[in-house]
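The complex is shown incomplete by one protein chain, all other protein chains being positioned as in the whole.
Our next item is chain A:
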Amino acid sequence: MSINSMKILLASATAITGMAVGTGMSFAQEITYMCSSDGTECATAREIFDRFEEENPGVTVKIDEVPYKAILESLPVQLAAGDAPDMAKLTDLGGLAQYYLDLTPYVDADYWEKSFGGTLDWYRKGPDDNGIYGLHSQLTITGAYINKTLFEQAEVEVPGPDATWDDWAAATKEVAEKTETQFPMAMDRSGHRIAGPAISAGAKLFNEDGTGMLVDEGFTNYVKKFVEWHNDGTMARDVWAGTGGSSYQAADKEFINGQLVYYYSGSWQVAKLDEQIGDAFDWEVVGTPCGEGGCSGMPGGAGIVGFASTEHPELVAKAIDYLAQEENYAEMTAKTKNIPAHAAVAQKGVEYPDTSPAAAEALNAWAAQVSKISPIAYAYQGYKNNRAMFNISVERITQAIVGELTVDEAMERAKEDLKKALSEVQ
């Protein structure tokens, strides 16, 4: 080969390489998904996004798995500072609505409305907003689990579906006494968790103009009972009185260890209970006890949203839309052992792989509870200032439990706190 031919070959190779790199660079797009997981949510999302990447060469979805606390505390600051990821899985659905990317221009809006109609409102800025902002990936409902084995051992009849809180308190206390179990009842320390029982007790939570009210007769009545149960040993004090501020505290360990008869939490615990209880004892879902306001749990869960600050809005919308497709959504629901928010997936039913009969039964029982959810509970879940109301509930009710305030004083303080919080919200 002559020198000239070599030069031409070298120049051509350089040019081709340059073009290839240039072309590659112009197509390579990376989006970041901030994800937190109760179990397998992020890993399942990874599996589905792997397929998405295969179908969209040059696209990378980077999953940044963070603790749930980071989603609650760091993400809002990042968003306000303009340093947010492209998309995230979050639970403060209405509270961060101002930052969401409207997916409407990039997705089939009819499909989304038909599939997720009930939950789309939770992500909207207000009643006049018709945008599509979030994929509700994890529909949850709050309610109770019981240790069925303890009921059988105590030979106490399990209260029926219309049983009230008083019925449950009496039954679980009897079971705990007869079986020498440490705690009759426990509820996760969360304003979201106590909302369902309060609504069932008649709490309205909202003023007539739709602004948050929190404290009314129904709410106060339930709090009085709740505090009383802590004082007489019906409720496990460790959970609510065991910490300060508005920190979340679960009682799952006590239930898993067989130290608790009745555990008020939510549907997201199924996978954990199934895995960790195994065949140690029988457990089942009993939903939310009834009162004059119904037998309502609180809907909730997590959703995946894109942020308006992203440099790749179309790609973010495409990625979320990919997860929203029926087949992918069904896979995500099944692998993460959640209740589907997708109408068609819910209608067809979900087959949960590697699930014990107890867990499958529990998931179906949760699905059956959805019809009992009060409209107030739906409104509360979608209310943009609900987190302020949740936190106030936890802080003030805890003060009443530990004796820093009476229930009436705590409720007066809660009203003032809410007034202050709403006046500060932009």
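Please note the rule applied: contacts are C-beta pairs under 8 Å (C-beta built on N, C-alpha and C of every residue); 3 or more make two chains touch, one makes a residue touch a chain; residues count from 1.
One rule holds in what follows: contacts and distances are computed from a predicted model.
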Options "Sugar ABC transporter permease", "4Fe-4S dicluster domain-containing protein", "Monovalent cation/H+ antiporter subunit A" or "Cytochrome c oxidase assembly protein CtaG": UniProt name of the undisplayed chain: "Sugar ABC transporter permease"
Residue in contact with the excluded chain [from A:241, A:346 or A:360]: A:241
Among A:80, A:280 or A:344, the residue in touch with the chain that has been omitted: A:80
Interface with the unshown chain - residue positions in chain A: 73, 76-77, 80-81, 92, 95, 237-238, 241-247, 385, 387-388, 390-391, 395, 398-399, 401-405, 409, 413, 416, 421, 424-426
